[in-house]
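What you see is the complex with one protein chain gone and the rest in place.
Now for chain A:
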Amino acid sequence: MPVEIEAIRPLADTAFTLDLAPAVGEDAARRVHTATSVLNAAIAEGQLPGVTEVAAAFRSVTVHHDPLLSDRATVLKTVLALLERTEPVASLTGTLWSLPVCHDGDFAPDLEDVATRTGLRPDQVIERHLAPVYSVYCIGFLPGFPFMGDIDASLRLPRRTSPRTRVPAGSVSIALGMTAIYPWESPGGWHLLGRCPVPLFDSTRAAPALLSAGDRVRFRAVGREDYDRFAAAAAAGTLDLTQFRQAGDTP
């Protein structure tokens, strides 16, 4: 079965969105990942003249193009033909990461609250958050901000009723059935369970965003000493990011 198109949604003359799945989840992530890979390869090979970028969302991709270099009918026809002969990948093929997270008290201001609201002990909340290998569904909200899922059903909570005006950079958080890491200090309404010392976005790196849609992420708990060591290396610009990539692992 090819990548099916559930809806074609115009954004005036410069972009259109293709819905590829009915809901957020692993299945949608595989289809989006497949479509993004196929279309980006086609752009690189010059098959989609005028198309500037394909951006992934949870269950859709948005194709951006220059109306002076391409017209909608032609771009759409080529894109649909490419997707029609593409099978969705069986599993995400992006990089598998193992990212450290420190759950020290001041890094996890919502741990007690999440435990109370889910009827779990704090150590159970941490354990259930560490258990899955998460899929990066998309990057959005802020540069480098990864929406990842799915979290354990027992940890599903809506956003906080009063968002924080300042969520510290590196905060590992949950809400809406997903988990995320804040790349920057920003306002935010997610529940904070820990802190990751690996910088998620650095505009001076060749690849500024650490994570891409289609990557997979496993969290591993570290103590404050390890956290401080990584954070100091990151601040000094000497943190080797390859140590967080897991080679040869399968999901």
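FYI, a residue touches a chain if its C-beta (ideal position, glycine included) is under 8 Å from a C-beta of that chain, and two chains touch if they have at least 3 such contacts; residues count from 1.
By definition in this document, contacts and distances are computed from a predicted model.
The UniProt record for the undisplayed chain lists the protein name "Allophanate hydrolase", from the options "Protein FixA", "Allophanate hydrolase", "Roadblock/LC7 family protein" or "Nitrite reductase large subunit". The omitted chain makes contact with just one of the residues A:Ala57, A:Val125 or A:Ala231: A:Ala57. Seen from chain A, the chain kept out of the figure touches residues 9-17, 19, 23-24, 36, 52-62, 64, 67-68, 71-72, 138-145, 184, 186, 201, 203-204, 208-209, 212-213.
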